[in-house]
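A single protein chain has been omitted from the complex, and every remaining protein chain is retained in its original position.
Up next is chain A:
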């Protein structure tokens, strides 16, 4: 039988990896999105290259490369940190797309309107563009964050003691495999379903135009 205390402990680690990777990916995705939106072809290529590499290698391979292959000091020594960095890199490619799509969704006229009344770039971004772009970004970012949460299960491979790790170990010492994994499946659902609902709600709001109004 899978001990509820272990489930809680595993869940706590799962959430650490999830949130940690979300933060790492956000930090990485902002410059990636900016690179991909510049006019400079070299900078655009760098951004695209990052996205290809980050997303073109399977997440499990990223984790193994970082944990066993590279020497990144403490990151390569602590499984949870390696998982946060590896999954953060993978998610940064998707999140970069979300940020870029959000910024692209704001019509040029909004920036021109801001320019015509002498707003500076900073105010234009924070007062005019982002209020419209963020809901668009969040709708797809929330959907990607579900994939990210499910990918945290891979961290068990490098020994991070998250949910799958405990379920697997419980099975090794005699717990029922079906019941153990069904149980943690429900724990994942408790997070993925609400986030999915939020993502869809944001998405319909954006599509209906209550957030982003044409012209």
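The rule is simple: a contact is a pair of C-beta atoms (placed from the backbone, for glycine too) under 8 Å apart; a residue touches a chain by one contact, two chains touch by 3 or more; residues count from 1.
Convention: contacts and distances are computed from a predicted model.
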{"item": "Listed names \"Succinate dehydrogenase, cytochrome b556 subunit\", \"ABC-type polar amino acid transport system ATPase subunit\", \"Glutamate synthase\" or \"TIGR03546 family protein\", with the criterion being the UniProt name of the chain not displayed", "value": "\"ABC-type polar amino acid transport system ATPase subunit\""}
{"item": "Hidden partner chain, touching residue among A:13, A:114, A:148 or A:199", "value": "A:114"}
{"item": "Residue of A:3, A:104 or A:123 touching the missing chain in the full complex", "value": "A:123"}
{"item": "Touching residues on chain A - with respect to the absent chain", "value": "109-110, 112-120, 123, 127-128, 131-132, 209-215"}
